[in-house]
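Only one protein chain is missing from this complex, and each of the others stays in its spot.
After this line comes chain A, so read on.
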Amino acid sequence: MKVLVSRLFFLVFVVLGVTFVTFIISHLIPGDPAQMIAGQRASPEVYAKIRAQLGLDRPIWAQYLLFLQGLLQGDLGTSIRTQQPVLDDLRHYFPATLELVLFAFLLALFVGIPLGVYAAARKDTVIDALIRLLAVSGISIPVFWYGLVLILIFYGKLDLLPSGGRIDPSISPPATITGLYVIDSLLEGNWAAFKSSLAHLVLPGITLAFAQLALIVKQTRAAMIEVLRQDYIRTARSLGIPSRKIYFRYALKNALIPTTTVVGLAIGALLAGAVVTETIFSWPGMGKYVVEAIGYLDFPAIMGFTLIVSVGYVILNFLVDWIYTLLDPQIRL
């Protein structure tokens, strides 16, 4: 309980700090959303009126206080660009990004860890070399390149998968329950929507996952090799315990602690990396929304995005810490 309270305090503090820094930076870059609204040739009067409407004529600190006041009331303001409440916009774009990130995350985790374990078990064999090659490629090849190559192969040549979007335009998306199409369509029993949305998820998911998958493979492999050298493993082997049990029951648990750190960071990296993947695959997520908001200097939208991401990060950090305690009883929160 005490931990929870201190964590909550920490969350508020970090989020406040992040909003403050973002607010100051976004207001200090030269440029002015009023000018974007007023257009090229607006007269000074029209321009001044728009500035006043947006509250930009007030001093920065007053604008920041106004933002905080809205925040306390759960109001993130109205987007300058879309004229919609920022909360509504984010509520719309966030689930798409979340779905993509979660999918990529699960992929990285459930393909990455077994591959890492296997590479460690067959250290210095051809298969190990191949897996390491895969890991190195994942880390060093830029996302946009293999994203395009995947489209070229699976859409362009083989005609197996769609090239972009979240669901086929001729299929209605499922009613919003979680906002994740794959899960919602499953809950709804809408088989056509399920297959379409899952098929749309495959290429962007693989693209986004690849780099993090590679990191997880590398990390798991290294940690496993370290653990497999230890005495208790040798003891286990001498007792005739099956290899599978040794790897997954005894060795992996100890090897997972450093991997957990990488995995925690991976989610953050996936959220950030989603911008590029979303662009390549026309994925209607938050990344594209915020890039456009930045181009327009749409302060409320930028602040709203920052807020969500920073809250997400803090919660993830907390989760990672908690998982440590499960893996290693010596660690306490």
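Note that in this section a contact is a pair of C-beta atoms (placed from the backbone, for glycine too) under 8 Å apart; a residue touches a chain by one contact, two chains touch by 3 or more; residues count from 1.
Going forward, contacts and distances are computed from a predicted model.
> Assign the chain not included in the display its UniProt protein name, restricting the answer to "Peptide ABC transporter substrate-binding protein", "Cytochrome c oxidase subunit 2", "Gluconate 2-dehydrogenase subunit 3" or "histidine kinase".
UniProt protein name of the non-displayed chain: "Peptide ABC transporter substrate-binding protein".
> For a quick check of understanding: of A:19, A:196, A:260 or A:306, which residue touches the chain that isn't displayed?
Checking the options A:19, A:196, A:260 or A:306, the one contacting the hidden chain is A:196.
> Can you work out which residue in A:110, A:232 or A:322 touches the chain that's missing from view?
Of the listed residues, the one touching the omitted chain is A:110.
> From the list A:46, A:222 or A:294, pick the residue that touches the absent chain.
Once the missing chain is taken into account, the touching residue is A:46.
> Among A:86, A:180 or A:206, which residue is in touch with the absent chain?
A:206
> In the complete complex, the non-displayed chain touches which residues of chain A?
Listed in rising order, the touching residues are 30-32, 35-43, 46, 49-50, 53, 78, 81-84, 89, 92-93, 96, 107, 110-111, 114-115, 117-118, 121-122, 127, 148, 151-152, 154-156, 159-166, 168-171, 173, 192, 195-196, 198-200, 202, 206, 242-244, 247-248, 278-285, 288-289, 292, 296.
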